[in-house]
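Structure provided below as structure tokens; questions to follow.
For this view, one protein chain was removed and the others were kept in their places.
In this document, chain identifiers A, B and C correspond to the written order of the chains, with residue numbering beginning at 1 in each.
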Amino acid sequence: MTELDPRAGEQTVTVFERSRAGRRAFVAPRADVPEVDVSELLPASQLRERPAELPEITEPELVRHYVTLSSKNFHLDEGFYPLGSCTMKHNPKLHERVAALPGHARLHPLQDPEYAQGALELMWRLQDALGEIAGLPHVSLQPSAGSHGELAGLLLTRAYHEERGEHKTKVLTPDTAHGTNPATVTMAGYEVVKVGTAPDGGVDLDDLRAKATDDVACLMLTNPNTLGLFDRNIEEIARIVHGVGATLYYDGANLNAVMGIARPGDMGFDIVHYNLHKTFTQPHGGGGPGAGPIAVSDRIEPFLPSPQVIRRGGDNGAGRFDLDYDRPKSIGKLRGFQGNFGVFVRSYAYIRSLGGDGLKDASQVAVLNANYLKARLAEEGIAEYLPIAFDRTCMHEFVLSGTGAKEKLGIRTVDIAKRMLDHGVHPPTVYFPLLVDEALMIEPTETETKERLDQFADVVRAILEEAAEDPEIAQNAPYTTPVRRLDEAGAAKRPVVRWRPEGE
Amino acid sequence: MTELDPRAGEQTVTVFERSRAGRRAFVAPRADVPEVDVSELLPASQLRERPAELPEITEPELVRHYVTLSSKNFHLDEGFYPLGSCTMKHNPKLHERVAALPGHARLHPLQDPEYAQGALELMWRLQDALGEIAGLPHVSLQPSAGSHGELAGLLLTRAYHEERGEHKTKVLTPDTAHGTNPATVTMAGYEVVKVGTAPDGGVDLDDLRAKATDDVACLMLTNPNTLGLFDRNIEEIARIVHGVGATLYYDGANLNAVMGIARPGDMGFDIVHYNLHKTFTQPHGGGGPGAGPIAVSDRIEPFLPSPQVIRRGGDNGAGRFDLDYDRPKSIGKLRGFQGNFGVFVRSYAYIRSLGGDGLKDASQVAVLNANYLKARLAEEGIAEYLPIAFDRTCMHEFVLSGTGAKEKLGIRTVDIAKRMLDHGVHPPTVYFPLLVDEALMIEPTETETKERLDQFADVVRAILEEAAEDPEIAQNAPYTTPVRRLDEAGAAKRPVVRWRPEGE
Amino acid sequence: MLGAIGAGSLDDLFADVPESVRLGREIDLPAGQSEQEVYDYLAGLAARNRHADDEVTFLGAGMYDHYVPALIDNLLSRSEFLTPYTPYQPEISQGGLQVMFEFQTAISELTGLPVSNASVYEGPSAVAAAGYLAKLETRRTRLVASRGLHPHSRAALRTHAVGYGMEVEEVPLTGEGATDVAALAAAVDDDTAAVFVQQPNFLGTVEELGELAEAGSRTGALVVCAADPLPLGILRPPGEQGVDICVGEGQTLGNRLDFGGPSFGFFAAGERFLRKMPGRIAGETRDVDGKRGFVLTLQTREQHIRREKATHNICTAQALNALAGVVYLSWLGRRGIVELAELMLRRTHYAREALGLEAINPGPVVREFAVRVPDIDGLFERARAERVNPGYRLGRDYPEYEDGLLVAVTERRTRQDIDRLAALAGARTGVAA
Partner (left out) sequence: MLGAIGAGSLDDLFADVPESVRLGREIDLPAGQSEQEVYDYLAGLAARNRHADDEVTFLGAGMYDHYVPALIDNLLSRSEFLTPYTPYQPEISQGGLQVMFEFQTAISELTGLPVSNASVYEGPSAVAAAGYLAKLETRRTRLVASRGLHPHSRAALRTHAVGYGMEVEEVPLTGEGATDVAALAAAVDDDTAAVFVQQPNFLGTVEELGELAEAGSRTGALVVCAADPLPLGILRPPGEQGVDICVGEGQTLGNRLDFGGPSFGFFAAGERFLRKMPGRIAGETRDVDGKRGFVLTLQTREQHIRREKATHNICTAQALNALAGVVYLSWLGRRGIVELAELMLRRTHYAREALGLEAINPGPVVREFAVRVPDIDGLFERARAERVNPGYRLGRDYPEYEDGLLVAVTERRTRQDIDRLAALAGARTGVAA
């Protein structure tokens, strides 16, 4: 067909290349103040000499440019997106509507609290709900995403220990941990110490005991962990960690498995972050925005970031909501203003829509869907090539290993992933966790139907069968996408990270 | 590539086929009144026996279904759409924003005028602006689209003549007229009499004189006409028509050519309809909605539909806007309420954005673009196959004939159109006007850039060159579309106009 | 570009326009404005309207304050649905065409009639279109309409009927606010092309549709029923009760109020009318590769093919609004529409009782009911001051109900809202649960 497609060879162009001198979309409002010459108002030293080379383009062409670009994206509203660890659940369209209400979207962050009571009440109620869900009483909504929450958690840990006159230098992370965990440890000024994984996929308790020394400030853990497994020894882990005076930090990226079932606070965690953009539905947005609120126990509370949203006075709606800056022990501000409020609106809409039992349902179905898909992928014709890494009942996600396919079929996990693109499903997270060879990390979420799960299993089977006949098909996939395999090595070797006009 | 595309054979399914018992998107609000049994409230005779078989589907799957469907549409925000007579101009996104303001979108049509002053003022100002643009003082916004405006026009003509005791039975339409014109004539209870076209593409004056008899109620005309030509004899035409006591009706579908240049009222027209969805930017919507306001001269005014939007009292903003139902000679209501208000908001936003000179600019550029594209298509290698039907300076559109291509290359206009689909441009209107053999009616509009026009010319050339080598390529086109040529004859012979469950 | 054309100036391009008809001045309108300024200006106008979130409204009478789910806004804003025109090229219009097909299916399910078109302008002009079909079909000259038919529908029918040369006669309502069956039977004769009724009728009365159809079709007239599609979720479909054509206003299906439009009308009928229907119809077919697809079908009915012999002159219709309709119906779903209609039904009856006023239509009602309000001016004054809109005053359209108030109830009006109106209307208390 390619030979009959006159557009097959078409090259993409950037918006800058669409620029034509003299065109415009923007029209300036009427100049209603004296048109004083700019040079009278600005010092010559600070005057720009030539305009920034932004595109000159009409509105219709601008719209077309971005509409056309957009159509080159695969997206959740198009199909199945089982990207492990990312909880690609459906974001109800209601959330976009309520976030866009002028009372939310057009509210200035420094508006006097007297005139922002609705916003502060929403934040207060969200804090309350999140605290109840995690089983930890004090919540700060400020961190901008999960990794920001992690950083907050370690800064809190540091402040906590410092107040007690304890100087600790190490933070433990399991070898299954997400990359943000060790990266955060370094940014927070600690040294990373890796803890091993036991044959059942949980924390290796012996290794933990060995490494849990007095200079350990914290253990960062997600439970269920990145293998999708609930660590049965969580109470023992908490005992060990607390035994050396360290904090136990909960990476909440996997909270979607356990809402209404078990709470981090009840497991012994001191500090939790939530990825609102995972568990509590955000639109994903191509990689954000999100928010990473944290919840903490009483002993950590004094150190929470400033300001905190509080309710003063009467209990039953009679109270007045306010921002409390009077937090002498606070670690301070992590960012500007009060956090990603627009994200809070959506997540709170979600919590109100589902209610307590709805959240539990969500977790149950997330786990059901994962186990169903795991079962489908454990069928003959698949499991030989893609064995499950740790064969237990999983929680909301599970990890397969592509070793069988590599050895028996000559195709790697990357090839399977690329061939999935032709089938119109998004590949799982690949090559993570590092512990599993040729890993495929699959998280279907609760908003998917059985048909979608079955279709995915069929796709996996078809790819493997096809590879048994001709591995090159997968090795050279994809074929039907706007571009095919890209030269990533070249891109990194000779980085071109901005467009430049010809000749520049 | 098809053999490597695992989705090549995929069949589309309707939303009904996606239904699975027990699923749902909608959740009912809390029942807060007594749950009386329905059978106590409704007579058994009027109780539905089995539910309507609407789909059972979750929100995410519902969104995916329609998002996926949508991506099978070509659309104006994707590319060039020179559909003659349809004025596919860009609809600024601002228009959607202002139409969606709750004060507009959530306003009940029967709201007491006292509480709808903003809406009535907007309508009043739109009437005023439209009247000024067409040069006719009295405007009714009520008709729902152009053809509804035409019907209104003929009903007004009838009322006007009846009041004068004149009984007329015929309406003249040129042979170039759009299909709605003759269809309207019949619906309005008149007989159609066709008037011929002169060699220069205008009305054949001799034929008109011969047919303009005393029993003629009206001549319906668009100027420029559907050939894209301005009728130089318009004044003489008006004289002839008025000479027999008939009204002269202006089909405003082509008003985009002459705003600020010449006004139908000044040309002698008595009644005009506007296609707001052509000249005054609407989002097109897949075939609507639109609106077809009419403007009339003083003598027709008494008969305008009811109610009319009026301003009572003071001139300078001091006035109060109202709906006037007290119109004893009115032809009555054409539809419910006051018309397509949401359409009015958009068109009024457009008029305010452009202003008087901006509207004139728009017409000038529309005409410039058409003539430029005409010139590009008159180049060697194209003109031999697609000669221009009437070779004069055109207005906002022009018509080519595909006879050359048919004779010399063996491909018909339909083949050229279908091959255009592979090139990512929308074909022109084809096989209209009827007068021109194998017609291609091309209207680029003023919101297109020179690059788009050039690209279109290149596409036409490429198709013709390709056909010179192998006409079958065009004859079997398209190749790259979600479906290829469809069996339209079969569809009409054995009509399947709704989905039915298997076995029904 | 002028160079390529061979023109010296823009003016040259307009040489065909005789000097004597040229405007010769600028259009007399305010100067153009920036996006921001136009937005501010129109937002200022909009702020002077009291919209359905600014008050507790019981206003209905043909358009209703239903909750429109957010996904509709999202889907309708997609350029792919928002910016194409009529799907003349089916290969690149399968989205729009399949939507039409699905829409037709949903309307067919609700009305109980086998064929539906893909939309007409709106409700009352759909009624008028049915009149035109009746004329084409029967070649008779009279139309008979119940006074239970929306006043706007009767008005539009009259206006259009003048064109196609027919008279419209009205049949009164009974003392219970239902169409008088005997009077209907008496009104039809051999010249009657069609009878028109509405379900529920304008007062909210659930009509005995089967009896009306029987009486109305006595002499071979077509039976046309205008219906609100939402209550059809629980009401026996017109198609099961002898109705030939069911038309209606689609605003209640996921469309905005928009001060009256755009919304959509629907038009469903018996199989035998298929080739006489107005407007676009999508049909299923196959492409050259055997792939399922959809096309505009039976176009030989339409103006662009049949011109003066077309079955209607409609061209641009309401595709985008009809899309909202079918998405809304899919959102509600098979069970949801029943739940929603039942909620409306119960609240309607609750409200009628709560108000404690003399009912004009004391029998079964759904979504709306009419009462006599002794001091109706006083009620409006009190209520409006409190930002409550009691409903529609019947006086203008029905002199016989001078003090009549038509009260509409949707899923947006809670019991609390209803009790508030009842209190304003002077009811002693609400109704016991």
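The rule we apply is simple: contacts are C-beta pairs under 8 Å (C-beta built on N, C-alpha and C of every residue); 3 or more make two chains touch, one makes a residue touch a chain.
Fair warning: this is a prediction, and the values are worked out from it, not measured in the lab.
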Partner chains on view for the chain not depicted: A, B, C
Selected from A:Val241, A:Ile351 or A:Ala474 as touching the chain missing from the view: A:Ile351
Hidden partner chain, touching residue among A:Phe280, A:Phe341 or A:Tyr385: A:Phe341
Contact set of chain B toward the excluded chain (per top definition): 26-30, 63, 67, 92-97
Contact footprint on chain C, counting only the chain that is left out: 35-36, 39, 43, 53, 67, 69-70, 74, 77-79, 411-412
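Just so it is clear, only the chains that are shown with their structure count from here on.
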Greatest separation from chain B - chain, by CA centre: A
Chain pair with the most C-beta contacts: B-C
Interchain centroid distance [CA atoms averaged], chain A/chain B, Å: 46
Distance from chain C to chain B - Cα centre to Cα centre, in angstrom: 21
In chain B, residues with contacts to at least two other chains: 23, 59, 63, 67, 71, 77-78, 92
Contacts with two or more other chains, residues of chain C listed in rising order: 32-33, 35, 69, 71, 73-74, 79
